[in-house]
Structures are given as structure tokens and as C-alpha cells.
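If you scroll down you'll find the structure; I have some questions about it.
Of the protein chains in this complex, all but one are displayed in their positions.
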Amino acid sequence: MDMDWLSRSLERVRERRPLVHNITNFVVMNTTANALLALGASPIMAHSPEEVEELVASADAVVVNIGTLDHLFTYSMIKAVAKARELGKPVVLDPVGAGATTLRTRVATYILSLGGVSTVRGNFGEISALSGELGKTRGVDTAVYDESVAREMVKSVAKKYSTVAAVTGSVDYVSNGERVYAIKPGAPSTEELVQRVIRRVTGLGCIVTALIGAYLAVEDPLKATIAGIVTFKVAAEEAVKEAPYPGSFHVKLYDWLYRLSGDTLSKLAEGRIIEA
Amino acid sequence: MDMDWLSRSLERVRERRPLVHNITNFVVMNTTANALLALGASPIMAHSPEEVEELVASADAVVVNIGTLDHLFTYSMIKAVAKARELGKPVVLDPVGAGATTLRTRVATYILSLGGVSTVRGNFGEISALSGELGKTRGVDTAVYDESVAREMVKSVAKKYSTVAAVTGSVDYVSNGERVYAIKPGAPSTEELVQRVIRRVTGLGCIVTALIGAYLAVEDPLKATIAGIVTFKVAAEEAVKEAPYPGSFHVKLYDWLYRLSGDTLSKLAEGRIIEA
Partner (left out) sequence: MDMDWLSRSLERVRERRPLVHNITNFVVMNTTANALLALGASPIMAHSPEEVEELVASADAVVVNIGTLDHLFTYSMIKAVAKARELGKPVVLDPVGAGATTLRTRVATYILSLGGVSTVRGNFGEISALSGELGKTRGVDTAVYDESVAREMVKSVAKKYSTVAAVTGSVDYVSNGERVYAIKPGAPSTEELVQRVIRRVTGLGCIVTALIGAYLAVEDPLKATIAGIVTFKVAAEEAVKEAPYPGSFHVKLYDWLYRLSGDTLSKLAEGRIIEA
């Protein structure tokens, strides 16, 4: 894949400052708002059923994240996705904890069935739960990653729900139901650090989803999903080289989402996005 | 303006550790609690309708922030402001997103109309929405700043609601309905960094509002509002000199709210608060 589009996508986010409406969980509201701002987008965090439709109408993209779900948030998410579909606004769904509880699997599946989701991104256990083929996740981040299963899963989930599906991990898989792309990790020594540290900070998957939301405002869903994942990956690699411990790494991650230029991003992503 | 009062105000906050009751949005609860603690105040974050009146009664000041609004929070905010008015406790209102949705403009206006608000602080778009004269904000932070309009707006909003009104930006404007004060930025090279970075971190306006809350416990509304704004400004300038990227800057901001002495604050504010 030629990487110039990636550089241009990041620059477009920074020029247009897309308004990204987030209905997200309490744990990461601050985290994902800061990640979107650091990247260059303009987040708004709002969940009241009284205002979600109005916000969807003025937003450039919508992020729906089902962590810390309750009945009020569920209702607002459904309203927002239905409105986004009606208006043709892109939506990214993060099915946090799907597979961990019946409620979450059901809500994630229902939101996908509404038909307005451009991208669904989760970890291995969450996308497994949506594919209906694999067992129960334990917690929100504990299923064991199997790459060949991930490859098949993203394709089948993408097909099933007419969306782009992504599983993130050391190697990430993204599919639009026809093609599957793998995004490879960086240098082994850096990757070892990244894998050690990112499992010790909360909300990083949610950040990836939010970044995809920003790119959805300026790219088609397949490219936006790849761009969001690769931007996170490269920023995390730069951050961990400066700070190999979770607290400091987390701070440097925002620094690097801000510092990354389009050119640096596309250069560091070179050769790492391959059809799988 | 002689700056000794500013030094004394900060020292008074640190001696008295005023109890500041915050009914605020989910995105910044952690952020503003940490800013208040770093400054030297004692925050309590609570929104249940069952306990807000009791907390207002024991608080020295109340912060009401309408970001991530829902019906429960709206009800609690109204109860809290009515109780504060009854007991003569100072209240600062942050009309986050006023102008961005009908709900928020309506709730902010209604809270102001209750008559117990000592200060209302917002960005240009939010105070525009309350003045009823200017158009719709897009998102929570995107209206273009016009200084001469800001100057007139704070005066008219302050008069209309018998309160102190403030618009924050590179130059901040504060009015009690009669006089208008402008707070000028620091050295141009520092200010350029500040403006570049603060737009990339969430909740900084909410921090300014919370700091005003702390000062309201020890000063009259006009001085408390100026003190809160100037304290943030000076701390942000020191922080950005140490850390010009959003993640690291955010961390250093708390450090500097803690490290700033009364004397340093008044020295760095010297000549920057002028009648406009």
C-alpha cells in the first residue's frame, strides 16, 4: 500500500478539526477527549437523550462505546446511531466487554443490527462475541489472541453487519468483508516494550476507536480504520521509547499524537499495512 | 491595579482550604478535583439530589458545570443553586456547550435566571449564546474569538443576570456589569506556545471555573473571577515552558498550581489586569 494517503488523512484532520460526537464510557471520557484533541480533532462528549440527535446532526462523526453501560446510555446510543444512519454520518462502535456480560453482547449486537455502523473495533474477545462463534470473554481484556482466527473473524463480522470490522492486538486485522489487511508491529525490541506496557493502561483500545472516529470524518471507513489503528500504533511506539512505564507512557502518548506529522506517520507506517 | 490583593487571596485559599462543592461533568471530574487540590482548596464532587442541599450548606462555594448534562444532573444543579442563593453561598456557573445544543442553552439560561450565580465563565461561543445576540456555537470550543465583541458581551451578560461574567481566551474579559477588565497574555513567545497547546487538552476552561470557585470562598465575585483566571494563566505559562506538548503540559499544570506562591503569582500578573 502506498502510504501518501495516510499522511494526507492526518493533515486533513488537522485542517478541518472534525467535530466528533462521543457517547462513551465514564472511565475513558477524559482519555478519549484528550486523544482526539491531541490528534487535532474537536471532540464533544454528550449522552443526554434530549440532545444526542441535535449533536449528531452537527457532528462530522459519531463514536459509540458501550463500556459502563446503563439504560440511559443505551437509549441515547440507539437514538444517535439511528439518527446518524438517517443523515449519512459515519459511526464507529467500540463493543467494550462484549462477551463478558449478556447485556453488553446484546447491546453491541443490537446497535450493529441498526445498520448505521461504519466500523466496529474491538479486542479479540469482543469481536469473537459478535461473531457468535467463540466462547465467553472473561473481563474486558483477557481473551487469548489467535491471529488466524482474528483474520477470519473480522471478515465474517464485516460481512454479517455490512461494516468494517477490526481486531486490534500486536498484529491488527481490518476487513470490509471482502479484503483483509494486517497491520504489523514495529521493530521487535520496541514491540516488546509496547506489549508489556499497553496492557497496563486503561482505555487505550477506546483511544484507537476514537481516533478512527476522527479519520471517519475525512476518509472512507476502510482507510479511516487503518489510519486510526496505525496512528495509535506509531504514537505508542514513540511514547514507549521515551517512557517504558505505564504512567509516564500514558502522558507521552498524548504528546506523540500531537507531535506526529503526516510525513513521519506515513514513513513509520511504510511496509506495515499488508493484504492478509 | 495593585497586585497585593492577589497574593493575599491565594494565601487565604491555602490557609482556609475552602470546601468547594462541584456538580460538574463526567469528563473533568478528576481534572477539576485535582486542580482544586493542587491550588490548596478542598473539593467535593457530588450530584445526588438526595445530598446536594446538605453539601451546599456545608460548602464554602459551589461550582456548577453543565457539560455531559442529563435530567438528574439538571435537577441537582437547580436544587443546589436555589439552596446556595437561600444561604448566601457563592456559585460559579460554567455553561459548557451553551449554543451547541438547545438543551444546554436553555439549562444555562434557566440556572442564571434563578438569581444565585456569582460568576458565569465561558468561552466566546458560550457567552455569546447567553447574550442571545450571536449565532450558534459548533461543538464546545470552536467559535472564533472577537475581542471587542467579547468586551461588550461580558458587560451585557453581567448586567442582564446581575452577576460577574467572564469570557476566557488569549485576552480574557471580566465584567460586573459596570466595569470591564481585560487580562493580558504573557510574553509573546510563551503565549504562542500556550495558545497552541491549551486547545489540545480537555477541561482547561472547566479548571478555570473551578479555580474561580475556590477564590469565591475568600474574595468578592469580581476579584475572585480575576484571580481564578490569572492563576490559571500564570500556571499554564510556567507549565508550557517546561513541557510544550499536551500530555506533559497537562501534568505540569497541576505541579504549577501547587508550586505558585502568592508573591510569584502577583509578580507575574503585574501590569496585566487593566480596565478596558
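All chains are identified by letter, namely A and B, in their written order; residue positions are counted from 1 within each chain.
Operating definition for what follows: a contact is a pair of C-beta atoms (placed from the backbone, for glycine too) under 8 Å apart; a residue touches a chain by one contact, two chains touch by 3 or more.
Computed from a prediction, not measured in an experiment: that's the story for all the values here.
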Given B:D4, B:E54, B:E192 or B:D220, the one touching the chain that is not displayed: B:E54
Contacting the left-out chain in the complete assembly, out of B:F26, B:F124 or B:Y181: B:F26
Touch criterion as defined above, residue of A:G67, A:G177 or A:G262 at the omitted chain: A:G67
Hidden partner interface residues of chain B, rising order: 17, 19, 26, 29-30, 33-34, 37-38, 40, 42-48, 50-51, 54-55, 58, 72, 250-255, 258-259
Interface with the undisplayed chain - residues on chain A: 25-28, 30-31, 67-71, 97, 100-104, 138-142, 199-203, 245-248, 250-251
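Rule of thumb we're sticking to: only the chains that are shown with their structure count from here on.
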Where chain A and chain B are represented by their mean Cα positions, the distance between them in whole Å: 33
